[in-house]
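Apart from one protein chain that is not included, each protein chain of the complex appears where it belongs.
And now, chain A:
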Amino acid sequence: MTTVRPVVATRLSVSSPARRASRLWASVALSLVAVTFVVPLAWIVLAAFDATATYETRLPDTWTIDNFRAVLTPQTTFIPIMNSVGLASLTASLTVLASLLAAYPLSRYRSRFHKGFMYGVLFGTCLPITAIMVPVYSVFVFLGLLDSFFGTVLFLTASSLPMAIFMTKNFMDAVPVALEEAAWIDGASAMKALGTVVVPLMRPGIAVVFVFVFLQAWGNFFVPFVLLFSPEKQPAATSIYTFFGQFGSIAYGQLAAFSMLYSLPVIVLYVLASRLIGGSFALAGSVKG
């Protein structure tokens, strides 16, 4: 370009009135969005502490923790929550283990097969899992796995594997190969190098994958809803649904209290994972295109 623009003269300073006005408008608009998003959430918090809760959002006349006391029984809370813990942590552990193993050759050796495998995995991340629940039910009948807790864990593991392999491979790609070469020279096998060199270096990544899978399994309703029948095997997601439906007049306050107990671990884990990755983009960031 031949003409020299008067850059300095026209550049707006940060505190120019126009900039400040647009900043104000943006803040006002965002505050409105925040209010809209928060209003539906307010009900569940207020109702949980209200002795006579309904579907209305209102400040309780008398604040009480009776709703929590009422649901904190083995039948309503402890067994379903323990089932959820079992389901989610088993699923997450198996998924992380299988993904770590699978990611190693995918990340370290290049071959046409691996590339095809990765495209298959990518395809798998996109598949609508709800679409296959009816055939999965048939397959579970055939395998005799219906109402099997471990069978449900295996299905949840398989359905979270594509995304988990993807994330794990991305995290592993970031670990330099040079470090393993040193281990190889010392006579370590590939598996030993994976265990002693690679895994310790990608601990935060592994934690993120674990939390990601754990949260999905914890929150999943449809899979246990279709595959598990026995009341004593139900995780919180499905037991809460029965709880919601079985009372003629719904105990709104108790429903809200139980929902809060069931949601709390999710929020804590999400915050932890965000910290781990260093930013609020956390989970979406690691799967984005």
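Criterion: a residue touches a chain if its C-beta (ideal position, glycine included) is under 8 Å from a C-beta of that chain, and two chains touch if they have at least 3 such contacts; residues count from 1.
Keep in mind that, in the parts below, contacts and distances are computed from a predicted model.
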Unshown chain, UniProt name, "Transport permease protein", "Spondin domain-containing protein", "Carbohydrate ABC transporter membrane protein 1 (CUT1 family)" or "Gluconate 2-dehydrogenase gamma chain"? "Carbohydrate ABC transporter membrane protein 1 (CUT1 family)"
Going by the touch rule given at the top, which residues of chain A touch the chain that is not shown? 5, 7, 10-12, 22-23, 26-27, 29-31, 33-34, 37-44, 47, 54-58, 97-99, 101-102, 104-111, 113-115, 117-119, 122-124, 126-139, 141, 154-155, 157-159, 161-162, 165-166, 170, 173, 176-177, 190-191, 194, 215, 218-222, 226, 236-237, 240-241, 244, 252, 255, 259, 262-263, 266-267, 270, 280-289
